[in-house]
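As you look at this complex, bear in mind that one protein chain is not there, while each of the others sits in place.
Going by the order they are written in, the chains are A, B and C; count residues from 1 in each one.
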Amino acid sequence: MQVNEYKPLIVAFCCNWCSYAGADLAGNNRLAYPADVKIIRVPCSCRVNPMFILRAFQRGADGVIICGCHPGDCHYTSGNYYTRRRMAALFSMLDFLGIERERTRVEWVSAAEGAKFAATMNDFVEKVTALGENKRLEDLRCKK
Amino acid sequence: MNNKYLQEEIVRISGVNVSKCMRCGKCSATCPAYDEMEYHPHQFVNMVENGEIEPLLNSESLYKCLSCFACIDRCPRGVQPAKVVEAVRLTAIRKQGNNHLKADDIPAIIDDETPQQLLVSAFRKYTK
Amino acid sequence: MQRVGVFVCWCGSNIAGTVDVKAVAEALKSEPGVVFSTDYQYMCSQAGQDMIKNAVKEHNLTGIVVCSCSPRMHEATFRKTAAAAGLNPYMVEIANIREQCSWVHKDMLSGTEKAIILGKAAVAKVNLNAPLTPGESPVTKRALVIGGGIAGIQTALDIADAGFPVDIVEKKPTIGGKMAQLDKTFPTLDCAACILTPKMVDVAQNDKIRIFSYSEVTDVQGFVGNFDVTIKKNARYVKEDICTGCGACVDKCPMKRIPNEFNLGMDNRPAIYIPFAQAVPKVATIDPNACNMLKNGKCGLCAKVCTAGAIDYTQKDEYIEEKYGAIVVATGFNPISMDKFDEFAYSQSKDVITSLEFERLTNAAGPSAGKLLRPSDGEHPHTIVFVQCVGSRCESCAEKGKEYCSKICCMYTAKHAMLTRDKYPDTEVYVFYIDVRTPGKNFDEFYRRAVEEYGVKYVKGMVGKITPEGKKLKVQASDLLANKQLHIDADLVVLAAAIEPDKSARPLATMLTASMDTNDFFTEAHPKLRPVESPTAGVFLSGACQGPKDIPETVSQAGAAASKVIGLLAKDKLTGNPCVAGSNELICNGCSSCANVCPYGAISYEDKEFRMPDRTTKVRRIAVVNPAVCQGCGACTVTCPSGAMDLKGFANLQIMAEVDAICK
Partner (left out) sequence: MKVTYFPGCTLKNKAKDLDLYAYKSAEALGVTLEEIEDWQCCGGVFTTANDEVATKLSSVRALKYAVDKNQPLVTVCSACHNVIKQTNHAVQTNSQFADKVNRYMADGSYNGEAEVYHYLEMLRDLVGFDKLKESVVNSLKGKKIAAYYGCLLLRPNSVMRMDDPENPTIMEDFIKALGADAVVYAKRNECCGGYISAESPETAKKNSQAIINNAKAQGAEMIITACPLCKYNLVNNGADIPVVYFTELLAEALGVKEDTNE
């Protein structure tokens, strides 16, 4: 057995109306995913400021995932469209900075898609684990 | 050459998304060469969608299309059936020995008034 | 820094089975601000809630963190507990250690570790929480209904029935809308006028309802409960309160060759007219573009014959300002223009008509007094071809037509075909269809009856070309099932034109800041659960302005919209969601980015005077959020380039603190 097995740190932003409820549904159905995923609740995926994501990477997160309602289903009509466009821009910048594309993701998970939430998280954790630790943006002063 | 390959060829050459068809039949309703055709415009679209290309390749229908583009302009879904027919026809005649119009046929076709345009167009459509 | 109490719930074994709750409580004790930390079997039980209340008093807590189930489950419960203990209810944060921890992780070690981190994040957030109070605003107890078709009529009647005053604004000289033009209605075949006109009379006689006919809304300000609306009453050159609707002027008017809109131009009307006999209000209107008196001061016959003295050539447009608590949009639909579909020869032959024209042609009050006669020569048609889906279900990027299914055409075409065969059994009737869509009560039975009992010939396929030649219309079409091309010599062709929202809808949506889809249909707040509300609070949707609808559907939606309006007007005050955006006026530079992304139109700008450090004053443009309209999505906070905009309850610093706590 491997000692000190690498565990990634994943921050997940979930919109209150669809994805957070989807995560709750995954819980209700006992659909397991790694404990490395830590969820932060936001009213809408469009509340996620790119600053939050940069901050997470700076503080040592290995992957950040944003989950929102499916396009067209946003509780606030159009919020997830903003998310999609903002994150497309941010991710390409992160890519430019050397943060691998696989470390960031936007996923649409509805309140009924508990299984999709768990599957998404499993897949994301697996991909990020394969990449290993994020060193690119990490601020060493934040290291313990 | 399997059907899948041919199907992809037709789609590539024509650039048509056959799955946009909603089976309204307006292409065949508007086709001026309908009565001459064994397979009609909507069947071309449908058969390409299903990968049934061989019957089309061997059909005389290929040479009955007038390329008048009525089906293209009137299709409510933007499917462009005439481009599908053209792609199938090209697939048939590009093969050596498959030219549909031969130089020997010409004397029977022309008269004193025949415009050059007729022969030029026919050759472009029927031969490679 | 708050004085935070942490309460870790076992949820029986639901949490305690995978998470070491004692360890969590212990670990969180050392977090900044935490002055008390404990665990209990069922925090949501009365005993658990009492434990929280006591701890608040005992330890002077200013913030509470409950590590328990999802906030979607018990956030409201614990907020009430906090309020009961004298705390602001928004000083509570929940760490979700059940649905998002104990239930999805099997390993006690990692479960506990994660629960601690989630707890830390909640503590970090609550430390930055501020007490929030939902705003209150008064409600003007009057509703505005824009559009006087069957949707607007039904909504107005239902609202008035609950005792609230309602105003209807209708741009035509009479209410009644499209339904007033119809002959019979499916699937029961009762006559449209017989069921509509009594409702129109009810509206006229209801003392809670005012009708502004020949009028339009020109400006809307304000927000839910408090709309300020400007209504323009177009000059009709007839005093509404004096005119008796006797019609003497209509008979005498010498300008008799104006295309009659009500009959879709199939016959003529005079320059002064009453659209139809049962019009409400039954008042004459002068068409200023046709009246000789108004154009060049010559004539004046109508004034001479009017014994009531109602004609007033000097009348001007009038603007009325009124306050409303709720606005219902009922602007309805129109058939699309057939200009771009001339393969069907609509512009080339009078005998190619639209379905709405067919309604007028078969209506007893129509241009042919209900006899089905060819518009070109007045002869009885023997072969009639109906073409469905003309302009419906077209590709989105197509240059002509609409992408959606117009929904009503299958049924009205079946109705037309059936009625034709019923009245004129010597007529051959063909219906060309792509699909027959009849999902409605008794709808499919109706369509089958048209085929089986009335002998209507339904052909699967589309018409490709119609060639008028001599007296005939040569119809070239597909019969897909027989794999044949059909050639039919028809006498009359009826096109089931797609329907589209009324052209007035788009400018109105801008005024209301109500959202629309790409087809100019109003969007609903939620497609399934809030179908009659616009995402803009206080704006409601009735009828075909929201999407194609038949009469039964329109009436039920109209009633639903009315009940939502009544629910709003019944309140004296509106309580808002306190988690709304707010702009820091010292940082805001008035760039308008936030207003551009706000789906609710909650952000406006004002010029404010600021005192500068050098004691001068400077006027700056700043953003102001209306808390009664803001729904708290946070789109503006991210788009704000200066960082002035923030969201209460989900502030930048709070979320950042959560990120920090998780990534420690």
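As a convention for this text, a contact is a pair of C-beta atoms (placed from the backbone, for glycine too) under 8 Å apart; a residue touches a chain by one contact, two chains touch by 3 or more.
The shown structure was predicted, so the numbers you read here are calculated from the model rather than taken from an experiment.
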Partners of the unshown chain among those that are drawn: B, C
Contacting the left-out chain in the complete assembly, out of C:13, C:221, C:347 or C:556: C:347
Sites on chain B contacted by the missing partner chain, in the whole complex: 12-15, 32-33, 35-36, 63-64, 66-70, 72-73, 80, 82-83, 86-87, 90, 100-101, 105, 109, 111, 113-122, 124-126
Chain C residues that touch the omitted chain in the full complex: 339-343, 345, 347-348, 399, 465-470
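One rule holds in what follows: only the chains that are shown with their structure count from here on.
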Shared chain contacts [chain B and chain C, defined touch]: none
Where chain B and chain C are represented by their mean Cα positions, the distance between them in whole Å: 47
Whole-Å gap between the CA centroids of chain A and chain C: 34
Centre distance in Å when chain A and chain B are each reduced to the mean of their C-alpha atoms: 51
Interfacial residue positions of chain C with respect to chain B in the complex: 343, 389, 393-395, 397-398, 401, 434, 460-465, 476-480, 483, 485
In the complex with chain C, residue positions of chain B that touch it: 20, 22-31, 34-35, 40, 42-43, 70, 74, 76-78
Chain A partner contacts - residues on chain C that touch it in the complex: 70-73, 96, 98-101, 103-107, 110-111, 113-114, 117-118, 121, 515, 523, 526-527, 535, 579, 597, 599, 631-635, 637-639, 647, 650, 652, 655-656, 658-660, 662-664
